[in-house]
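Just below is one structure, and these are the notes that go with it.
Yeah, one chain of the complex is gone here, protein chain that is, but the others are all in their spots.
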Amino acid sequence: MAIDSGDTAFIIICTAMVMLMTPGVGLFYGGMVRGKNIISMVAMAFIAFAIVSIQWVTIGYSLAFGPDIAGFIGGLDHMFLAGVGLDGNGIPDMLFMMFQMVFAGITLAILTSGVAERIKLSSFIVLGLLWTTFVYDPLAHWAWGGGWASEMGALDFAGGTVVHISSGFGALALALVIGSRAGFGKYSMEAENITITLLGGALLWFGWFAFNAGSALAADGIAVNALVVTNISAAAGAITWMAAAWIKGKPSSLGLISGAVAGLVAITPASGFVGPMSAIVIGGFAGLLCYGALLLRVRKGLDESLDAWAVHGMGGLWGAIATGIFASAAIGGVDGLIYGNVNQFMIQLLDATVAMVYAFTMTFILAKIVDKVMGLRVTEEEEYIGLDISQHGESTTA
Amino acid sequence: MAIDSGDTAFIIICTAMVMLMTPGVGLFYGGMVRGKNIISMVAMAFIAFAIVSIQWVTIGYSLAFGPDIAGFIGGLDHMFLAGVGLDGNGIPDMLFMMFQMVFAGITLAILTSGVAERIKLSSFIVLGLLWTTFVYDPLAHWAWGGGWASEMGALDFAGGTVVHISSGFGALALALVIGSRAGFGKYSMEAENITITLLGGALLWFGWFAFNAGSALAADGIAVNALVVTNISAAAGAITWMAAAWIKGKPSSLGLISGAVAGLVAITPASGFVGPMSAIVIGGFAGLLCYGALLLRVRKGLDESLDAWAVHGMGGLWGAIATGIFASAAIGGVDGLIYGNVNQFMIQLLDATVAMVYAFTMTFILAKIVDKVMGLRVTEEEEYIGLDISQHGESTTA
Amino acid sequence: MAIDSGDTAFIIICTAMVMLMTPGVGLFYGGMVRGKNIISMVAMAFIAFAIVSIQWVTIGYSLAFGPDIAGFIGGLDHMFLAGVGLDGNGIPDMLFMMFQMVFAGITLAILTSGVAERIKLSSFIVLGLLWTTFVYDPLAHWAWGGGWASEMGALDFAGGTVVHISSGFGALALALVIGSRAGFGKYSMEAENITITLLGGALLWFGWFAFNAGSALAADGIAVNALVVTNISAAAGAITWMAAAWIKGKPSSLGLISGAVAGLVAITPASGFVGPMSAIVIGGFAGLLCYGALLLRVRKGLDESLDAWAVHGMGGLWGAIATGIFASAAIGGVDGLIYGNVNQFMIQLLDATVAMVYAFTMTFILAKIVDKVMGLRVTEEEEYIGLDISQHGESTTA
Amino acid sequence: MKKVTAVIRPEKLEDVKAALEEKGYFPMTVHEVKGRGAQKGICLQYRGKQIKVDMIPKTEIEMVVGDEDVRPIIEIIRTSARTGKFGDGKIFISPVEIVAAIRNDEEIISE
Amino acid sequence: MKKVTAVIRPEKLEDVKAALEEKGYFPMTVHEVKGRGAQKGICLQYRGKQIKVDMIPKTEIEMVVGDEDVRPIIEIIRTSARTGKFGDGKIFISPVEIVAAIRNDEEIISE
Partner (left out) sequence: MKKVTAVIRPEKLEDVKAALEEKGYFPMTVHEVKGRGAQKGICLQYRGKQIKVDMIPKTEIEMVVGDEDVRPIIEIIRTSARTGKFGDGKIFISPVEIVAAIRNDEEIISE
């Protein structure tokens, strides 16, 4: 098959839309922190994207998609994009490489949740490069590069394990290593710029269509299915989270948008395999589950306060499992639990568990190493002044 | 005809772009209200989108596009998307369903203009569901689902009646039912975050290309024509409104962007039927007309202050009529008044008038019912404190 | 060849994405000025886009792409889009016209850097129309419309000379004619809304994919190459600028995003001709060069403070030359210096130099004329109060 | 010399400014503040339980004026800023000893 | 009558408000300000050289109260706003001569 202009057009644009999600994450997070750290959050998203862009074309892509080594990692054959050409099957190979790059970029940006308002910029850069290399790249290889998980038949359409479990449980590990923000639990640390968070959320919702539909790698029926279930799940998550928050108190807009993201996360691995009515259930339950996870986190006094763990980690876990429950052969060729396929359900469970454990453990180890070698955290004064001034020498008045 | 990857790619991306317009409306409106209600405006846009997403896949799509009943409404055959598949003609049927969904979503968001800064959140949700079901869905059926208007030959390329007349005159009815904001006319209530309004306007302009060009449902010459006339009309509207405002006082950026939106609204029904030079006239006149409508509204002391009526209502009315004037058979197969086709002009006039009367009346009735049953409006104290705190329990400092 | 739906879909969406870059420039600049001028900066971007939209369909397109007259300018055959139809080769001619329009629009928006916080709105409109007609249109003709530069074999894939050298050196000329802002050098005039600048930067990075990849005018391998090198160059520029700033002081987010833009600018002319590894060098060097240019500008006490010259002018110059160095026949059919083609290098040098001199000189002359006839600059009081209030009668509190 | 500090509703600022202007009182400095009075802010009924919103945006006007202007200014502000509902605000009068211009060396010293 | 002006750390505002409320002191006006004390702000070590950040966000509370309330309020604020580190802030007491309500014609005049 040659290059198809429709598919190529589709994936180029999808790549751009997923790229926009990375600053989207930065704005989403930036609005939730105190005003003295908003630049830091947005800047880290950009930095994540920039360093991963270079890491990916030099070594990352090859680690993820090079010839399989022991089911665990790709070989170095594609370092510096060797052998990645402008032709291919439907879309150019180079475009596939690029589409995958934007996934790697945003994943690192999501991870910043766990260290918000207290990480040293230099340490973030080092940690980020290590993390992408030792956590993201292997996970991408397992799911999509011919690693053990895909060999086993695990389904992850657009990155439930690779993107969300990895960054969510990674953020949890980081929060444990770096410790709570000074004054956490003592002073209220409320979102200061909710408008910006909502804007970031809008960009996420927008880009997610490309994230999931684009993962079909063609402008076809599967892409359309992914598009439709993605939106349904987002809407359902927004509604259930809002409703649950309403019962407990007020229906905050942060809850609404967090619910939407929870729905988007949960449908991610499933979007090429489940139908619209399953999406209502997947998204709706994601809203409740992730809200519950957030409440649990708060009760435990854990300062993973932008909730990558609650939303991406738990939402991704649920999504991976839900794929094993609701998959329909009529859509993606594989049946799940509700169609009697217990096996697929068990595969999903195993895959998600391994991803979770691996991401958490490796992130914990990497964070400990960076902490020992160069210190993860800013000084008390720098934290008090805020990272905008102390790390970037800037502040924003408006 | 089978699925075409180019067309499918096109409409998937267009769907995403139109989706982004909904938070775009929220930001556009949010910047225009007082700071204590900005979250409320943006949140209502998201909520509108979320609830309509679910309404649409359960019942709305079927009401609009199900088998015609008496020219008025669609049958329930497609409830829960029954019979809506992943294949189709050029683009998958499911994609058509989804593209239509994002139109329904944004229309409800536009409607919030009429109740800005004073509606009870719960009542908005109830009203929104009713409105979409009893106003939007029938209008969509009439124009595009095989209802009486399309049978009669009325032209509405991308939603002049369905989206703009309906939401504009609906907002007017709502404003009348809910009454003015406390202190309206006594205190100045100026836009507090114009930057955000301009950002919202930028997202609208961007998305409108997809709104109109995507309505060709194929990446073809008609789509390109729609794209070109859309931009021309927006530019012309921006310039004439700004110029008119300049003559009366200062050329505000709000005038500029409102004029652009007026131009975009007016060209919407016409974009598949008129050529570029007609677009200058349509957009240019829209800027003047809508600015005049705004001045009239102000003189009448009417608190429909985000001007959905003046811009979308009056702009949509003009656009529907202008389609009957400027349509050219060379472009869309039908001639208008200037090419001697009086008949088409009369059809457009009738269609627009019925849409206007129906939308206004039905909205008025629905609002009255909701007001009786649960109260449309927040209490005086809640309004004074602002909806951000009173409805959402949040506020934004920056 | 007939219309291809994939290519058409691609260029329609690319057009929309490039359109979004224009308000993107407005937000990017708006965040960098003092709060009293933010509306002015964003509004000027919109106004630039609106007036160029009308200029282009009436006369501009014809001047750029009409039948060549003496290698310098296009004839008036396409005035009012005469003879520009909805069919064509791969994409409709009308779409090509529209895609070119959005380039003309953003270029004028970039130019506003040179007059930020002090230009009279009416004079900007007049100057903008003149500038587009006498600077942009000829340059577009030279490079892409069959003018002398393209005849000579100069390579400019997506607008290094046409867009960036022209606006960058134009902005320099404007800054010299209009003079420094009152108090420049005496008081600190720091960026007041960096979040908005970063948002604008995100929209630029996003849109730039369409800017460069879309310049292939087809969804093919060349487009994909442009996409990939564009992102690499942006990332490399962001990293080197940030690193350089870090060595001198703090790694500001403004540096980071400026570096990204520098990388994007530099790769623009080269993106269809060079490979990924060259892009690292081109972008990386652009970050350093443009940062150096900024430092030089500051040392010279020159108030071209949003740095269109340092970033677009110098970055564009470097990009044009770099195209002559790194071009690879394997990618775009032409070799550059490193493959032994000295000739192409000399052509690029000549092309860039002429563009630079022409843009600077013509802009200088046009600015002088407008200054003489109607005054370029607001009064001292108007400048003190800020352009938001004095030119637009508005201000933004948040 | 006295300093008149008036905490008023933000939406009344235009009225107060206009009323003061009419009587020839121009100079003032305005702060955007938040505050609560003896009523501890505003009570919202929220599903049975009451929620207090205790920091309400207010506008604080500072005017340094001659002793003889204090009374008229208090009356003007009262008239133009009053709604009669809780939250209308307060006026405080405090002593000022010196007023010095920056533009030139003019100075007024309270005896 | 006296005006108590306290400049505190913004993150302590909730504690101070709660402590005052407990003792029955409600009315106050709050300003968001920036400030530096005798320590000239906060010192950041930056690659060898020291950087001073000298304008730190603070919260300023104004309370106009009876003379007898001054002492207790100073103590409450001290207790609830103290961290013991530089930058805790200051409390200033100054005289107020008249307090006039806007809602009605009530007035308290310091003797």
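Worth pointing out:
Read from first to last, the chains carry the letters A, B, C, D and E; within each, the first residue is number 1.
Throughout what follows, a residue touches a chain if its C-beta (ideal position, glycine included) is under 8 Å from a C-beta of that chain, and two chains touch if they have at least 3 such contacts.
Keep in mind that this is a model prediction, so the values were computed, not measured.
Put simply, the missing chain touches C, D, E once the whole complex is considered. Residue-level contact of subunit D with the missing chain is found at 1, 3, 17, 21, 26-31, 64, 94-105. For subunit E, the residues touching the chain absent from view are 2, 6-8, 31, 33-38, 40, 54-55, 58, 60, 70, 74, 77-78, 81-95.
Residue-level contact of subunit C with the missing chain is found at 36, 183, 186-188, 379, 381-382, 384-385, 389-390.
Just so it is clear, only the chains that are shown with their structure count from here on.
Think of each touching pair as a link: the shortest run of links from subunit A to subunit D has 2 of them. Because subunit A and subunit B carry the same sequence, their contact can be compared by residue number, and under half of the numbers here are used by both.
Between subunit A and subunit B, the centres computed from C-alpha atoms are 33 Å apart.
Touching two or more other chains at once is no residue of subunit D.
In subunit C, the residues touching two or more other chains are 4-7, 9-10, 13, 17, 38, 193, 195-196, 199, 250, 398. Across the whole structure, chains are in contact as follows: A-B, A-C, A-E, B-C, B-D, D-E.
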